[in-house]
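Handing you this structure, nothing more for now.
Just one protein chain is left out here, and the rest sit where they should.
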Amino acid sequence: MERKLTNDLVIERIKGQFGSDILSVETPYDLITMEVSSNKMHEIVDWLKKDETLKIAFLTNLGGVHYPEQKGREFAIVYHLQSMMNNFRIRLKAYVPIENPEIDSLVDIYVGANWMERETYDFYGIIFKGHPNLTRILNEDSMDYFPMRKEYRLEDETREDKDDTFFGR
Amino acid sequence: MGKIEDLEVFNGEGYQLSRLDKVIAAARANSVWPLPFATSCCGIEYMGSMGSNYDVARFGMERMSFSPRQADLLIVAGTISKKLAPILKQVYEQMSEPKWVLSVGACASSGGIFDTYSVLQGIDRVIPVDVYVPGCPPRPEQIIDGIMKIHELVKHEGMRNRYSDEYKAKLHKYNIEIDGKKIDK
Partner (left out) sequence: MSTWEEEKIHDGGIYESSLDTIDGSIATLNLGPTHPATHGIFQNVLKVDGEKILSSEQTIGYIHRAFEKIAERRPYYQLTTLTDRLNYCSSPINNIGYLMTVEKLIGIEIPKRAQYMRVIIMELARISDHLVCNAVIGVDTGALTGFTYLFQQREKIYDLFEEVCGARLTTNIGRIGGFERDFSPAFHEKLKAFLKDFPTVFNEFDTLLSRNRIFMDRTRGAGPISAERALEYSFTGPNLRAAGVDYDVRVMEPYCSYEDFDFDVPVGTTGDTYDRFQVRQEEIRQSLRIIHQAYDKLPEGDYKADVPEFYLPPKEEVYNNMEALIFHFKIVMGETPIPVGEVYHCVEGGNGELGFYLISDGGRSPYRLQYRRPCFIYYQAYPEMITGSSISDAVLTLSSMNVIAGELDA
């Protein structure tokens, strides 16, 4: 299917509406990647859903990334959205610092964001404000650390019967 | 398979004479009712062994019992995570004697390729296991080979094995209660 929207058109339109909140725009592998300030993410996603030209009304994916070296911007929350009517995809990113990892939840716009945000919280500890039930979903409730952060190892720390010298860790 | 060696039967007029433990062993080995505790990919291979190509119905095992009280053999096929381990232990405790455990696949036997913070490295950390079937996933023929080894164990079970001190010591190691008496940890 051919695409009715082009990357430049979409970038123009979003920048026209939200000019100063778009911190950077790139197009790696022909997919618009916009960095947005974290307190404006909710508004932008809501506008994208309601806008008549763009109709970007489907949340494909939501995830987090941990960059321990970037001070002040340790966590990136990446949203992949797409427009089924126009066959168009877009990626939005927001960075939050590790001391205060909070961002608004998208549950009131897309119901499907519920579990995706819980998973991101479970793995990284990012707090989504306004989420109805932000608890662990995949790991046990008694777990006291966030396993996907880079400082934690893959293996179980409490295991005593494996000798690391043989396993090359 | 189900044939019991040296099972001698003396037939008379309206009666049959044989050894009780041999007859019970024959009955048990040919009608093991499994409890398929299938979690992941090994479960699909187990389902394949239930199909018509690798039929387990010829061993008398087509009646899958999902109720622990009515099952003889607990087939654990698939990865067991730490979140699921208490449930596995509960299911094992609910099974009535005599019972056997078959661990199918690398994940159930030792954690498999998943040496991570969330996977239990082998179910023998929580319940006693009788036969291990390695593979990722094992072919249905391998699962049937494991089942036949279980049949060997069933045939030589005897009547009093469950009350022996050896068995009590084994369960004590896993903190499993026997006869309603809870083991103090």
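Order of writing sets the chain letters: A and B. Residues in each chain are counted from 1.
Throughout what follows, a contact is a pair of C-beta atoms (placed from the backbone, for glycine too) under 8 Å apart; a residue touches a chain by one contact, two chains touch by 3 or more.
Keep in mind it's a predicted model, so treat the numbers as computed, not measured.
Novice: Considering the whole complex, which of A:T6, A:T53 or A:N133 touches the chain not shown?
Specialist: Within the whole complex, the residue contacting the unshown chain is A:N133.
Novice: Quick one: which of B:F59, B:Y117 or B:Y132 touches the chain that's been left out?
Specialist: Considering the complete complex, B:Y117 is the one touching the chain left out.
Novice: Determine and list the subunit A residues touching the chain excluded from the picture.
Specialist: 1, 28-29, 31, 33, 57-61, 63, 65, 78, 80, 84, 87, 89, 91, 107, 110-112, 114-116, 119, 123, 131-133, 136-140, 147-148, 154
Novice: Applying the definition given at the start, please give the residues of subunit B touching the unseen chain.
Specialist: Interface residues of subunit B facing the absent chain: 37, 39-41, 44-45, 47-48, 50-53, 64, 66, 78-79, 81, 83-84, 87, 91, 113-114, 116-119, 136-137, 139.
Here is the rule we use: only the chains that are shown with their structure count from here on.
Novice: Between subunit A and subunit B, what is the gap in Å from one C-alpha centre to the other?
Specialist: One centre to the other, that is 45 Å.
Novice: In the complex formed with subunit B, which residues of subunit A make contact?
Specialist: For this pair, the touching residues of subunit A are 139-140, 147, 152-157, 159, 162.
Novice: Under the touch definition given earlier, write down the residues of subunit B that touch subunit A in their complex.
Specialist: Per the stated touch rule, the residues are 82-83, 115-118, 121.
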